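Missing here is one protein chain; the remaining ones are kept as they sit in the complex.
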Amino acid sequence: MTEHPTALYPTALGAASKDEITLLGHDLARDVMGEVSFGELAFWLATQRRPTPGETRVFEAVLAALADHGYTPTAIISRLALLSAPDSVQGALAAGLLAGGSRFLGVTEDCGRFLHAVLVENTIPTDDAGWDALALETVTAQRAAGRFVPGLGHHVHKDGDPRTPRLMEIATEEGLFGPHLALFAAIGRVHPQVLGKTLPLNGAGVCGAALADLGLPLELLRAFALLARTAGLIGQLAEELRHPVANDIFLSVDRNNRPTDPDPYKPADL
Amino acid sequence: MTEHPTALYPTALGAASKDEITLLGHDLARDVMGEVSFGELAFWLATQRRPTPGETRVFEAVLAALADHGYTPTAIISRLALLSAPDSVQGALAAGLLAGGSRFLGVTEDCGRFLHAVLVENTIPTDDAGWDALALETVTAQRAAGRFVPGLGHHVHKDGDPRTPRLMEIATEEGLFGPHLALFAAIGRVHPQVLGKTLPLNGAGVCGAALADLGLPLELLRAFALLARTAGLIGQLAEELRHPVANDIFLSVDRNNRPTDPDPYKPADL
Amino acid sequence: MTEHPTALYPTALGAASKDEITLLGHDLARDVMGEVSFGELAFWLATQRRPTPGETRVFEAVLAALADHGYTPTAIISRLALLSAPDSVQGALAAGLLAGGSRFLGVTEDCGRFLHAVLVENTIPTDDAGWDALALETVTAQRAAGRFVPGLGHHVHKDGDPRTPRLMEIATEEGLFGPHLALFAAIGRVHPQVLGKTLPLNGAGVCGAALADLGLPLELLRAFALLARTAGLIGQLAEELRHPVANDIFLSVDRNNRPTDPDPYKPADL
Partner (left out) sequence: MTEHPTALYPTALGAASKDEITLLGHDLARDVMGEVSFGELAFWLATQRRPTPGETRVFEAVLAALADHGYTPTAIISRLALLSAPDSVQGALAAGLLAGGSRFLGVTEDCGRFLHAVLVENTIPTDDAGWDALALETVTAQRAAGRFVPGLGHHVHKDGDPRTPRLMEIATEEGLFGPHLALFAAIGRVHPQVLGKTLPLNGAGVCGAALADLGLPLELLRAFALLARTAGLIGQLAEELRHPVANDIFLSVDRNNRPTDPDPYKPADL
C-alpha cells in the first residue's frame, strides 16, 4: 500500500466496465461505431462536443488539405525509419510526426493563433471595408515590427494556393465562414498596399483560420495537422512497402558524402 | 553537383506544381477537399484505391472502436510528455504512439495476420460447419504448440466485448463479412471444446479481422490502430490542457518511491 | 538518373572506405577505440575539437549530475513504453527523451542561454564586487519584467542543491570556473536583496553555466542533458526488466479513473 495516497483521475473520454464501453458518455458499440465518422469523432474527442455535419465537413476538408504533400521531411523520415526498423511501424510514424514542428506543419497553428490574437484585441468588423481596415492595420504593424504575417506566401504556388479559395468556399457553403477566415481573406486583399507585392494566402494558413473559426482549441491546431499527416504517413509507408525508395534516398546521401576536416567550434567572444 | 547520380523517386500520393495540387491523381482542392471524408481518405491513401461507402463505414467503425480506451499507457505517456515539454505537441503525440507496440495495440495486427495465415493454407469453407471444423483445427493446433489464439480473451470484458458483435453486425450490413471475420466468429464458437473454458472474442481482435476482410495491407494493420489512437490522444491532450492530471500521476509515483539497495546484475551462467 | 542534380554532403564526422573508418579525421580503430573515453568523445563530436582532461572531467561531472533523478516523467514514460512495446527498446528510449523538453530538462539550456545573453551585453567584471553588481542588475531587471531567473529555486532542495557547490568546486579544480559560473554564483549571493527570500541555485542551472563555460554550443545544451538522460533511462529500463513497476503504475491510474460528464470546449469570446 502507498504511503502517499494518490489522486483520482477524472476523464470524460473512454471508460469500460465488465459489460459496457463508453466514449464521451455514449455507448461505444451502439452509438458510436457505425454511426460516427472518424473525422466527426476526432472533432468530438478534441472538444467533447459533437460537431454538426457542416462543422465535420469543414474539419475534414482541412484534414484532406494537410494529409500529404509528397516528399516532405515527414514523409522522407518515416520511410527511412521503416527501412532501418521495419519491425516498428509505430516508430516510423512517430519519427515522421516529430518533423511536424514549427517550420513545416507549424504554419497552421501560427496562423490561427495570430488571427485570434488580433481579433481579441479589436472590435469585430461588420463589413468588408471594416475587415480591410483591420487587415491593413494588422499587416502594417507586423511589417513595422519586422515580422512576417503567418499564412502569407508560398514557395511553389506563387500565383495562389488552390486550397485557399476552395476551403473558403466550403466554409461559406456550411455557414462557417467566421471572423478568422474573414480577417485572413482581408489580409489577402490588402497586403500588397503595405508590402508592395502580392503574395498568396497559403493552404496551411487558411486551414488554421478555418480551424479557429470552428472553435477548436488554439493550443491543438498543430495536433490536427499531425492527425491529418498520420493518415498521409500511412500512405507513404504503404507505398514504401510496395515501391521502395528509402534505400535510394539513403544511398544518394551516403554516397555523395565528402569528408572534410574538422571545424572546431568556437563560442562567441565575450 | 553530385559525383553519384541519385534516383528518381516515384509517388502516386501528393504532388504539386505552381497552379495545382494533386493527391492520388485527383485535384486536391476540387475533388478531395469537401468531397472525401477523412476515414475514406485514410483508406484511399493506404491502398491507392477509393473505398466504397460500405468499406468506409466498416473502416471508420474500426477506428472508432480503437480510438480511446481511457487511461491506457499511450494516454498516460502523452499526458506526461505534455507536462514535461508543453511546447512540443508533436512530441507528446509521438511519445504516446510509441507505446502502440506488440502488447497493447498489437493484437489487431496479430489477429489479422494470424487469421490470414490460416486462410491461405486451407481451403475456404462454404458453410458454418466448415468454418467450425477449420476453427477447431486451428485452436487445437495453437494449443498443442503452447501458443495463444490472438484476439481471444479480455481482462475486463470477461463475458463478452460489446464491440465484437457490433462490428460483425456492421460488416454484415455492408456485405463485408468475409473469411477473416467468419473464421474469427467460428473460433468464438468452438474454442471452449478445446480450451475447456469460454473466452470473449476481444475488440482489438475483431478489428484486425475486419480490416483484413477489407483487403488492407496486413503489414499496416497496426498503423490503422495508431491512426485511431492519434485522434484519441488529441482528446487526451485536450482534456489534459483543461483538466490536468499528469502532475498528479507523476507525483503519485515519485512520492511513493522506495529507495532500495542496488541489485547487481548477473548474467546467466554458461 | 535524376533530373535535378543533388548536392554533395560534407561531413567531418564518420567516414568509411573499404579498409579504413575515420571519425573526426582520426583512424577510429587505432586512435579512438580504447584511447578516448565516451564523455571525451561526446564532447569532441559536438565541438569537433578534442577536450582537455580537465574539460572532460567537468563535462562528465555535468552528465553525472543529470543522468537520473528517479521517477521523473522521462523515467515513467520509458518504463510504460517498454511495458506496452517490449520489442522496441529504441521506442522506449525515444519516448522518454521526448519528455526532455522545456519544463523538466530545459533549465540547463535556459540557464546557460540566459547567463550568456547577460554576458555578451555587459563588460565582464574582474572581481567579486563587479560580479555582484552585474548579478544585482540582472536579477532586478528580471523581476521588473516579471520573469524568473533560470536556475534559481528547487522544489525539494530548498536549503541548497548539493550538486551546485560540488560542480563549482570541480570546475575550480580544473581551472574552468569561467564567467557563466561566476555570474551564476553571484546571482546566488545577491538575489535575496531583490527577491526578499533565499532560493537555492539548482543543479540543472549550474550544469548549464558549466557547459557554457566549456564553450559548448548553447543551442545544444539541452542535448547534453538528453545524452546524460539516455544513460539514466537505460538504467531505468534495466531495472524495469528485473523489478517491474510499470504495470503497477498503469493500474494505479487506470483503476483510479473517475468517469465524468463531457465538458464541451468553448473558445474565448471575440
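To keep things simple, chains are lettered A, B and C as they appear, and every chain counts its residues starting from 1.
As a convention for this text, a residue touches a chain if its C-beta (ideal position, glycine included) is under 8 Å from a C-beta of that chain, and two chains touch if they have at least 3 such contacts.
This one's a predicted model, so the numbers in the text were calculated from it and none came from an experiment.
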item	value
Shown chains that the omitted chain touches within the full complex	A, B, C
Of B:Ser37, B:Thr56 or B:Ser88, the one touching the omitted chain in the full complex	B:Ser88
Of A:Ser88, A:Thr108 or A:Thr230, the one touching the omitted chain in the full complex	A:Ser88
Touch with the omitted chain, as defined above, among A:Gly14, A:Gly101, A:Gly153 or A:Pro200	A:Gly101
Contact set of chain A toward the excluded chain (per top definition)	1-3, 5-8, 70-74, 76-77, 80-81, 83-88, 91-92, 94-95, 98-106, 238, 242-243, 246, 249-250, 252-254, 257, 263, 265
Touching residues on chain B - with respect to the absent chain	6-12, 15, 22, 24-25, 46-49, 85, 87-88, 90-91, 94, 98, 116, 119-120, 124, 179, 212, 215-218, 252-253, 256-268, 270
Chain C residues touching the omitted chain (full complex)	2-4, 6-7, 9-21, 23, 27-30, 32-34, 36-39, 41-42, 45-48, 57, 59-61, 63-65, 67-71, 75, 88-91, 93-95, 97-101, 105, 156-163, 165-167, 169-170, 173, 203, 217, 219-220, 222-224, 226-228, 230-232, 234-239, 241, 243, 245, 248-249, 251-252, 255-256
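Criterion: only the chains that are shown with their structure count from here on.
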item	value
Angle of rotation relating chain A to chain C [CA atoms, steps of 5 degrees]	180
Same vs different contact residues, chain B with chain C, by half of numbers used	same
Chain A and chain B, separation of their C-alpha mean positions in angstrom	23
Where chain A and chain C are represented by their mean Cα positions, the distance between them in whole Å	30
Touching two or more other chains - residue numbers and ranges from chain B	2-3, 6-7, 70-71, 88, 91, 94-95, 98-101, 105, 238, 243, 249, 252
